[in-house]
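Apart from one protein chain that is not included, each protein chain of the complex appears where it belongs.
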Amino acid sequence: MELLITALIIAAVLFGIGLYGVLSQTNLVMIMMGIELMLGAAMVNLVAFWRYLHPEAFSIQMFVLVAMTVMALEGAVGFAIATQRFRTSGSVEMEESAELKG
Amino acid sequence: MIALLLTILGPLAGSIWITAIRRKIAYAALTGSLVSLTGSVLLFLYMIEGKIITATFAGLPNLPFRLEVTELSAVLALVVSVITTFIFIYAIGYMAEEKGKLRFWSGISLFLGAMQLLVLAGDWILFVMAWEIMGFASYLLIGTWYWKKEAGDASTKAFLMNRVADLGLYVGVFVIILTGGSSQIAAEPMQGISMAGALALLLAVIGKSAQVPFQSWLSAAMAGPTPVSALLHSATMVAAGIILLLKAFPLFSPEALIWVGSVGGVTILLTGATAVFSEDIKRMLAASTSSQLGFMVLAVGAGYPGAAIAHLIAHAFIKSSLFLGAGIFQHEIGSTKYEKLSGAGKKLKLTFSGFALAGLALAGIPPLIGFWSKDAILAAGLQADPAAWYFPAASIGAFFTAIYMGRAFGILWKGKARPDETPQRSLPWMHTGLLTLVAATAVGGLFLDPLVEEAGFSIPKGTLAMISGLIVAVSGLPIGWFAPAPVFKKRIWMFFRDNYPVAGGYNRVAVQPMLALAKGFNAIETSLLQAVFVIGTAFLAIARWLSEGIDRATAYVIDWIGAFNLKIARLSGFTDDKGIVEGIALLVDSVQRLGYYGRKIQSGLVHRELAWSVYGMVFALIIILLTYL
Partner (left out) sequence: MISIQLILLIIFGLAAIWFGWRVFMTSSMVRSALSLLGSMVAIGILFLVMEAEFLGVLQIMMMGTEMSIMAIFMMMYMMDPGGLGNMDMSHQKKISIAAGVVVTVLIVGVALFADWGTIVTQVPTPHEQNRMLGMEILKRSMMIFETAGVTILTGMIASIAVALSIKKQR
């Protein structure tokens, strides 16, 4: 039991840090880093559940694979957007980007 | 059977020929009459041999029609057909140059057929039918010259008077049928009829035979042609009343017979007086007819129908001869008034001799036929029960007869004969008819007794009657001959002469009130019609007013409804504009404001938006946790 709870706590703290980073950083790349951290925390959670509750259900591992895929993809697309943003406005700072204000 | 048919249908066929084909009118009528003569001769011969012929055919339920040839009816039929044939011969000459031939000949043929039917009738209903047809024929014939006012008036008067009297016949026949149970004329009936029935029949006799008080129509009927007067109103139709009495004689009770006799007696005297004082030859002869019929009625009332039959036969021949003679005088001189006729006898000697012979027969000079029959009646009057006054009445009547006949002779013979104005024409026919009948009066006396015997009755005889009759006749004739002028000027004589007009006469008593009544009804009807019109117009006005009112009311209502609808429409439009449109505008406005406020929240900055999503996520998490707990 302690194993599971420990793993879960670790994951929770990581998630919190990641969230802090997403909300506080101005740079797009830093925000993406925070997202990666949150995803990682989620993966830790999943594996802990797999290991300590359902080691026979490999669909959980499948889930982890999918989360990993999502991490990679999100990174790729995010960087593509950052590239384009950098080209058009010269920086990727989020503070200046208020074009969507209606 | 065939003889029956010949007798009755011969003249009827003649009448139809005349009406339909309208050629050879006179000869057709004569043929019809000859056919009837043949038939009646045959019947007489059958009767002498002893055969009684009857013919029954269908009539009313339980009341079949019957023709019966009794002795009496055979004799009467023969007499009728003989007289009629010779009168027809006379009439051919008389009517040769007169107008109205078609009506005359068809009417008189119809009459002959009806008379034969009446004589030969074996049951009361046929009798009544024949009676009615005869009355109708009389109406037609009296009005042959209908364009003359007096002819039209006379025919109407005759018909109406007869109609009133016929009521008695209907009531009487009704009583007979109810009493006896059948309508057959029986010689020996089971029981007599009541007094009321007998009096009713007597009423019919009074009307048809011109007895008092119904005698005035006969004088008026002289407006018709002389053959009509000769046939109908002396020999046959007026004799129908007597025939009724003869056929109904067995049914009368002795008390009823007293009434009958009384009527006869009164008539003899009153109408005899009229004849004495008359100033027109035909009217004299008419009054004489009433008087002689009174003799016959008296004889029946005395209980001796044989005497009545004898006088019936004799009178038929005599009176027809007298009328034919008067007709020749009228034809030649042009008038029937005594004034004009004085001295005509000298001019028309043959006619006068015939006339005189018949007149003497009427007065009762032997051996002419009239003597025998008058003698029979006087004897009957003597031998009857209330002889007290029958015999004197009859004697006085005979006296009167002699007087007026004598007067007629005197006027006709005495006086200056007018010069010949018109040539004599058609005389041969007329003379033939007249002289044959006169010959019958001359020699008929010999045959009268056997004839009546054949008829089944007996003639009463009496020496006293014979003597008194002779005295009366012989004394009366000279009185009449030497009587004063043709016209009586004194009021009392005129009263006698004009058939005793009481209270203004027929015209004042009967005609004027009826016309006034008719005028009154006309006035009532006209006013009713006007009232109807007024009501109709009033209703029309009401209808118009109503329809206008309804129109206006409907228009008003429709207008009001229309205005109301318009108001509703306007209201609806108003609601639409203000309400719905405003509501929608309000909605739109609120949404816009919501958007405006929503916009303020949005910053466009990524981190802010992320923060918002985190808030939402936390909120959702808390909700989920709460549901799990």
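For reference, chains read A and B in written order, and residue numbers begin at 1 within each chain.
Convention: a residue touches a chain if its C-beta (ideal position, glycine included) is under 8 Å from a C-beta of that chain, and two chains touch if they have at least 3 such contacts.
All of these numbers come straight from a predicted model, not from anything done at the bench.
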Displayed chains contacting the withheld chain: A, B
Contact partner of the left-out chain, one of B:20, B:601 or B:625: B:625
Interface with the unshown chain - residue positions in chain B: 607-608, 611, 614-615, 617-618, 621-622, 625
Touch residues of chain A, complete complex, unshown partner: 1-30, 32-34, 36-37, 40, 43-44, 47-48, 50-56, 58-59, 61-62, 64-66, 68-69, 71-73, 75-77, 79-84, 86-87, 91-93, 95
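By definition in this document, only the chains that are shown with their structure count from here on.
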Centre distance in Å when chain A and chain B are each reduced to the mean of their C-alpha atoms: 147
Touching residues on chain B, where the partner in the complex is chain A: 599, 602-607, 610-611, 614
Complex contact set, residues of chain A against chain B: 19, 22-26, 31, 94-95, 97-102
